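Can you keep this structure in mind? I'll have questions shortly.
The complex is shown incomplete by one protein chain, all other protein chains being positioned as in the whole.
The chains carry the letters A, B and C, assigned in the order they are written, with residues numbered from 1 in each.
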Amino acid sequence: MSEEIRVGVYVCHCGSNIAGIIDVKSVAEEASKYPNVVVSREYKYMCSDPGQALIQEDIKQHNLNRIVVASCSPLLHEHTFRNATEKGGVNPFLFQMVNLREHDSWVHEDKEKATKKAIALVRAAVRRVALHSALERKEVPINPDVLIVGGGIAGIHAALTLANAGKLVYLVEKEPTIGGHMAKFDKTFPTLDCAACILTPKMTQVRAHPNIRLWSYSEVAGVDGFVGNFRVKVKRKPRYVDEEACIGCLACIEACIYKEGKFPDEFNMGLSKRKPIYFPFPQAVPQLAVIDPETCIEFKTGKCKKTCVAACDRNAIDFTQKETIEEISVGTIILATGFKAFDASRMPEYGYGTLSNVYTALEIERLVNSSGPTAGEVVLKNGQHPKSVGIIHCVGSRDEKTNKWCSRVCCMYSLKLAHLLREHTGAEIYNFYIDMRAPGKGYEEFYDRLLQEDGTHFIRGRVAEVTDWAMTEEEEGRLVIRVEDTLAGFVRRIPCDMVVLSVGLEPTPDAQDVRRMFNISCSTEGFFLERHPKLAPVNTFTDGIFLAGTCQGPKDIPDTVAQAGAAAAEALALIDRGSIELEPNTAYVVEDKCSGCHTCIALCPYNAISYDEEKKVAQINEALCKGCGTCVAACPSSAIVQRLFEDAEILEEIEGVLL
Amino acid sequence: MTYKHMIKYEAECDPKFAEWVTEIVGGEKIRQCIQCGICSATCPLSLYMDYPPRKLIHLAKEGFKNEVLRSNTIWLCASCYSCTVECSKQIKVTDIMYALKRRAIEEGVFAKGIPIPVLAKEFYKMVRSEGRTTESWLVVIMLLKTNILKIFGMTTLGLNLLRTGRFSFLKDSIKRKDELKSLLDSLEEAPS
Amino acid sequence: MSDFEPKIVAFFCNWCTYTAADLAGTSRMKYAPNIRVIRVMCSGRVDPQFVLEAFAKGADGVLIGGCHPGDCHYQRGNYKARRRILMLQRVLEEFGIEKERLRLEWISASEGDKVRKVANDMTEQIARLGPLRRGDEHG
Partner (left out) sequence: MKKYLYYPGCSLKGTGKAYEESLIPVFKTLDAELHEIDDWNCCGATAYMSVDELKAFALAARNLAIAEKEGGSDLVAPCAACYLVLSKAQQYMREYPSERHEVSEALKGVGLTYSDTIKVRHPLDVLINDIGLKEISSKVKKSLKGLKIAPYYGCQIVRPYATFDDQYNPTTMDDLIKACGAEVVYYPLKTRCCGGSLTGTIPEVGVRLAYILLREARKRGADMLVTACPLCQFNLDGYQDQMKRRYEEMSMPILYFTQILGLAFGIPAKELGFRRSIISANSALDMRGIVHV
């Protein structure tokens, strides 16, 4: 490079986050001594407007042509400072960032050593940036179609938002119907409006919307490509009922040779029975029957009278249906794959599955629901109505034996169930909680309301066991809850006829596979990891893939819907810009160095490298290159160069950190 | 009627004790206690304790040394380990109880009228000298040392044990007593 | 060598290990200050030349951090890295450089604590090995 290199170095205090450990003054002083450094300053908050302005002024005053900012992680603020550099009239890629906060001041205690490290890192950046060359910003067009995975309230809301904005949405749901967990709820806290009344209209909108392709009973089988242009394979499971022909008249179900339901009904949590051909629930969307080959006689024996076929005057039933794979292209993806309710049998001390009349909260939702298995009548296994009900909070939450985290919704839905059970049965209701968490809008007020209700007790303590052995007369033949009333300071035994386990929220069992397929990350507890909890809560580390709802962490319905809206907005922002800027870190071949050995060609995961027969050299199609640099590292004659990560640049950096 | 003084001044708690509790074997996680009370609830003896385990853990954490070491709680613990198994935060409550017993013995402060520390010390002595314990002996010694009256309640048991050949006045012991002694002595100055 | 402070150059992939190191920071985990991180897009970018250069220029250890097998942001870059490192370790041993001085770790974006463990563990290990003898006498 002929031009004279003029570097400006800016060391950020980040309040005391950096300056508290690292002696920023001496770092800046040291830096001022390095070759090419024209100005070297430290400033309280480099990311603030005055901080950025400082850079721009210096560029003009000292006509700087290289900028180094030593502050936080580039994953957080690189774009901020690149823009500042550009505004100052210098190419944004003639900039280098040093991570003094996440990689130094926050992780080290010894001030002297931390400062030494900071100096080394800054020195490395100064040397590196000198070799930077001006680069073009790289843009790729965005395919306006969107894929949404998961048809719960999150997926539904995001789908409608985008569809209403005129975008084509593919909504993929693995169950035969959309609606997710919310469809199973009776009422919703804190307003107690009926879940169906607010959800089912949205479900029908989805069915009717011209911009939504609803693929229920389907799963994503594979994803490749990158932001703007993902190619997705969707596996559509056979429901053995022709989607075009079926009008959901239920005649086939009437006609099934099973006169009564015989198999556990998934929608009613197994509290009722369905036939092999069934309708998930009356307001299911799509309104289509489905056949379960596991239980259908025709599939098991091939000798069924097929009364269902006869009953269908539209010949919709088709036992020969096969699984099909659809391929689609989309520009953005929203994951709304939801949660799994904690399996209460993992805590044998609560007797779920071994003692009768111990239920999970989801089962109670169905039990109190007027369209549920008992038409809303809450009855015990012996047909009687409970005189007292114990609701145990934090089952599978806040417990290192199962799940460490607070599931956020259990306190409130327990209050809701307390109210509903009281309403339905008039029973004494006992809530066993550790801490009552009511942080949402109107939640504390709802708690107040429950505190007012008679026959409703709140006992602070985690229940040790639910047993069926009696110490006293009144305990005979009932369930007994043993707990310390921590506010009273002694242990109590409370006989109940029914016990409700308020189970927590877990990542879905397939979360890890989904994560791999979409190339995103999970946080330690297994929920999908957002790019930044505050600055990018619905983004992932993979551009163009967004998160909505409980797949990102436990959430109530209001938060889920809000997040779904946010995810839709993020997707829209990308789509309407029409293109997205990518790191210009692609690789190119220096033809006269290339020996044509073909090593790189096999290595490229994106088939971006081809061989030019005339020139006898490799060629990289930069539209396909994603900038991993594997070919660069592999090239025996160092004929491949990766922009922003040139060998020379990295070697300078190495030397810099080591001097 | 006397009124118990029920206010605590900071001067009455001992931060060093609170510190110590976090350093004992098993006490590492004590600060994570969320006072859920499952330890008390699952404890078959909490109903007799002056402080249920949950409360004791809190008092220890806050440095109320006197209350903790004088509580009968630590001596009523029968080492059934239910609390340790159930604890939401995997705090080794039983081990903490052991450590508190040791501390109480070291400092010679006990809950009134509890014979257990005596038993523990007799047991300790017997093992040290004989290498083995003869329960029948322990029972007798303990009764003589603590509550002589109780012995009458026990006689039937004693006779029954004699009748069935389960009681013996011959102390059992190991061969290489001095080997054991020097083993234990070599750990003498080691911190417990 | 009580006062010996090992110098360790770390190449962390942008998507997994570098993010994990950020997480270690936001979680305020404390670890040895001997690691100097250089960001690359993929562990597959790490050229054997970089490693040798690092040792030549004064590193006592080199750490390479990438996504877990099967999790590579670029599909298979981390496998390439693994193959190179294994080969490289053999070469280093030829030069009498203990293979412990070159280490490859799979650290996902959520494993901030693993960054801490690995950093401390490797620092200790290198401290035990002592400074790398570069045979300067041969120029």
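Structural remarks
In the analysis below, a residue touches a chain if its C-beta (ideal position, glycine included) is under 8 Å from a C-beta of that chain, and two chains touch if they have at least 3 such contacts.
Since this is a predicted model, take the numbers as computed values, not measurements.
Considering the entire complex, the omitted chain makes contact with A, B. Within the whole complex, the absent chain has one touching residue among A:N164, A:N229 or A:T467, and that is A:T467.
The set of chain A residues touching the chain not shown comprises 348-349, 354, 467-469, 471.
Contact between chain B and the unshown chain involves residues 25, 44-45, 48, 76, 78-82, 84-85, 92, 94, 98-99, 101-102, 105, 114-117, 119-121, 123-124, 127, 131-136, 139, 142, 150, 153-154, 156-157, 160-161, 163-168, 172, 174-176, 179-180, 182-184, 186-187, 190-192.
To be clear about the criterion, only the chains that are shown with their structure count from here on.
With centres taken as mean Cα positions, chain C sits 31 Å from chain A.
Taking the mean of the C-alpha atoms as each chain's centre, chain B and chain C sit 50 Å apart. Across the assembly, chain C contributes no residue that touches 2 or more other chains.
By the touch criterion given at the top, residues 5, 7, 9, 14-16, 18-19, 21-22, 24-26, 28-31, 33, 36-42, 44-50, 53-54, 57-59, 70-71, 73-77, 80, 84, 108-111, 116 of chain C touch chain A in their complex. Across the complex, chain A is touched by residues 34-38, 40-43, 46-47, 52, 54-55, 82, 86-90 of chain B. The residues of chain A lying in touch with chain C in their complex are 73-76, 99, 101-104, 106-110, 113-114, 116-117, 120-121, 124, 516, 519, 521-524, 529, 541-542, 583, 585, 603, 605, 626-630, 632-634, 642, 645, 647, 650-651, 653-655, 657-659.
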